[in-house]
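All remarks here apply to the structure that follows.
Here the complex is missing a single protein chain, while all its other protein chains stay put.
Letters A, B and C name the chains as they come in the text, with residue numbers starting at 1 for each one.
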Amino acid sequence: MSKQDLNLDVSKHRNLDLRVSIAGITLENPITTASGTFSAKESGAFYDIDELGAIITKGVSIAPWEGNPTPRIAETYGGMLNSVGLQNPGIDSFIKEELPYLRTFGPRIVVNVVGKSIGEYCSAVEKLNDTEVDMLEINISCPNIKEGGISFGADEKLAAELTREVRKYSKKPILMKLTPNVSDITEIARAVEAEGADGISLINTLLGMKIDIHNKRTVLWNKTGGLSGPAIKPVAVRMVYQVRRSVCIPIIGLGGIMTGEDAVEFLMAGADAVSIGTAALIDPTAPVRIKSELIGFMNRYGYQNLQQIRESML
Amino acid sequence: MSKQDLNLDVSKHRNLDLRVSIAGITLENPITTASGTFSAKESGAFYDIDELGAIITKGVSIAPWEGNPTPRIAETYGGMLNSVGLQNPGIDSFIKEELPYLRTFGPRIVVNVVGKSIGEYCSAVEKLNDTEVDMLEINISCPNIKEGGISFGADEKLAAELTREVRKYSKKPILMKLTPNVSDITEIARAVEAEGADGISLINTLLGMKIDIHNKRTVLWNKTGGLSGPAIKPVAVRMVYQVRRSVCIPIIGLGGIMTGEDAVEFLMAGADAVSIGTAALIDPTAPVRIKSELIGFMNRYGYQNLQQIRESML
Amino acid sequence: MTKKIIEAQVISNQKIAEGIFRITLDCAAAADATESFNAKPGQFINLYPRDKSMLLPRPISICFTERNRITLVYRVVGNGTRELSCHKEGDGLQISTPLGQGYHIEAMFEAINQDPSDHKTIALVAGGLGIPPMLELAKTIRTQIGEDRRIKLIAFLGFQEKAFLIEELSSFCHEVHVATEKGDFGFHGTVLELMEMQNIVVDYYFSCGPKPMLKALAAHCHRIEKPLQVSLEERMGCGYGACVGCTCKTKEEKDGLMRVTPKKVCKDGPVFFGEEVIWSE
Partner (left out) sequence: MTKKIIEAQVISNQKIAEGIFRITLDCAAAADATESFNAKPGQFINLYPRDKSMLLPRPISICFTERNRITLVYRVVGNGTRELSCHKEGDGLQISTPLGQGYHIEAMFEAINQDPSDHKTIALVAGGLGIPPMLELAKTIRTQIGEDRRIKLIAFLGFQEKAFLIEELSSFCHEVHVATEKGDFGFHGTVLELMEMQNIVVDYYFSCGPKPMLKALAAHCHRIEKPLQVSLEERMGCGYGACVGCTCKTKEEKDGLMRVTPKKVCKDGPVFFGEEVIWSE
């Protein structure tokens, strides 16, 4: 059987091959859910979860986190701010209550891990070693939580150290999720690659603020929050483009992807896969819509696989 | 004559006092034109330039700069990218051809200065010493120009050194215009304050990219460009808020101001004055519209001066 | 796939008081709209603005349903509701099918029906824009009451100045008591003061309105040991349970222990039992 035939076999879409391999793990398609913007039960009420390439969970920490008081959400022009503050029930509860349900679906499971110290990250990733999780995404970047997060991703040395330690404790492939709130993203990317990261996810949210001028206070209880949505896409595309030219490991690109064409933009910039975040909060069916728009684009221009898109830039 | 009466005198708007003093220079109102988005002749075809608090010119360098080839402009969701690359005819031509015309208007003149080396900055500011310019805005942040710019604003030590030297050579008050593409804006702000900056302008554009997926190339010839417009406002407000709490010198706040309410948001965050950039490219009359919206807001809530707005945050 | 985003058609959109509008939408366009629009009182829908500078859906409570039609009542407070107020008959509007958990009335009727001789009074206590969802709730409760003379449905309504939906609520409630804070109409004061003054013995409370009102009512119901259901409001992101933006703290018994559990207002609520909400925050 020729390769062409094989492609026909594995894909439901004519001779399109949407598969992508990240750290030895094959995703059926490049569409994943951005951490913190997906709930299997609730999103599953709108679309068939098996359509996804991978599920990336919301951030999970070693112990339960309360997150920030409300208001946690503010709308901005073409974007939104969130200060959820990584509320989560902790890794034990996640493994016991959520993972079994996630495993009833086909897509790969990527667990987003957060922590306030290197030790906390390591303890959490260790607990996932013997679970049926496919990959980890280490969030070294969330700007919401005062006690940690930001410092790791904004400092080359800390990012390197965290990667080294997590790499040591984890049996799973690890993606390092970078923050865009840095002077030079390529420096951080090279640092985590050098310490054994299997891939990079970028970008997380930009740190922002909105003031309610009528009530003379910040809209968010936490004052600042993470800016996401189409407003930040140009920054995200630029960073994916820069990082693609700085490291060899795979990249999951995200930040403001609203349409299939946006997804193509990230692939052309150099991403291997993409995540859909804010778009799915606005239009719950966004991940599957974007997937079919991507297929439409490939058919229109005759791309047969993602590799061809990634290599198409002149 | 009581202070109240004085206010009535100096302002055309009932008992509103819109004046603001920056480095000892009084602006009749806080509305200024963001560097690179104003042309006295062309903007003056749409509104009365004397309505402005200050004119901030486009970047001027010691020698003429060609800027980047076109396309130089790309539209993004709620924003735009530009890679004009600081095209300008050089300081001599500016002083001879443009400044006399600018001086025929009432508003304060702030000259935005760019350079590829500290020497270039210093030579340019020196030439302005004996002109009728009111203030300088030192652009240490433009992300467009490969040879320089970005490095000064993104590095605490370079920013400090540049400020020190420019301070030495200039007889005029200097505002340092900071780039948002940094890990910690307060660090840079403190560094330039320590070296004698008279004020701070922020923010300049975020570095971004747009890919034309149909033609498989970046939209901008220069690949990357500066992201401006309402999309970036939350980042700008956050930085003004942070910097206001880190330094004592005045702040000119900008980044995505589209309405009078946006201007108020920057004032509440801690800005002393504001600049209107992208909004004026879209709606040429934006600066005067925003000024009258600001007045409307003040009347509605009974604010009598800008100080009251700045101090109103709970 | 039980939920959907659909295109509804505007049937009418009118001002009913200063800054307050009533919009009726035809949701038949959705293939299985009749199925999907089987809304429970207390549920809400997401409305998607057209203006693309606004990304987030606007949650609005379902005020009234009739076959494929739903009616919403809203106040213009910002750009999203301003846009909504400009929609004309025939315009298309992106909305979600009903979201969240509505008021729980089945258990109440089960309890009531267990003792056929008992007389019971049910009170709807609402303030401001908490009033609209009371209409669908009143209709549903009244339908269940039917000709049963033992059960009485009373509404206590509080407004700032201008009242609205009074007539509609009167057609389903045995009694409607109105208070306005500015004294324009009915009792001059708050709805809680009005209730106190009326001194009616109530067995079941259903409420929606500003948080301070709900909190005071919860304290009252706790004192008199009567069950209360409240509908909470919180700034939302997605409105369907994906973003954890709309959290509220509740007490929950788990493994025999009382634990603080964060719940999602959009998904676990907006209706909660007064006893489970941690009000202190």
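Basically, a contact is a pair of C-beta atoms (placed from the backbone, for glycine too) under 8 Å apart; a residue touches a chain by one contact, two chains touch by 3 or more.
Note that this is a predicted model, so its numbers are computed, not measured.
Here the missing chain is touched by one residue of B:37, B:218 or B:242, and it is B:37.
Contact with the chain not shown here comes from a single listed residue; of B:79, B:107, B:153 or B:180, that residue is B:79.
Where subunit B meets the missing chain, the touching residues are 36-39, 41-48, 58, 66-67, 69-75, 77-80, 82, 84, 87, 219, 229-230, 278, 280-285.
The chain not shown here touches subunit C at positions 51-53.
Here, only the chains that are shown with their structure count from here on.
Number of steps on the shortest path from subunit A to subunit B, with steps defined by chain touch: 1. Taking the mean of all protein C-alpha atoms as the reference point, the chain centroid lying nearest to it belongs to A. Separation between the centroids of subunit A and subunit C, computed from CA atoms only, is 36 Å.
Taken residue by residue, subunit A touches two or more other chains at 77-79, 230, whereas all remaining positions touch fewer.
For subunit C, the set of residues that touch two or more other chains comprises 52-53.
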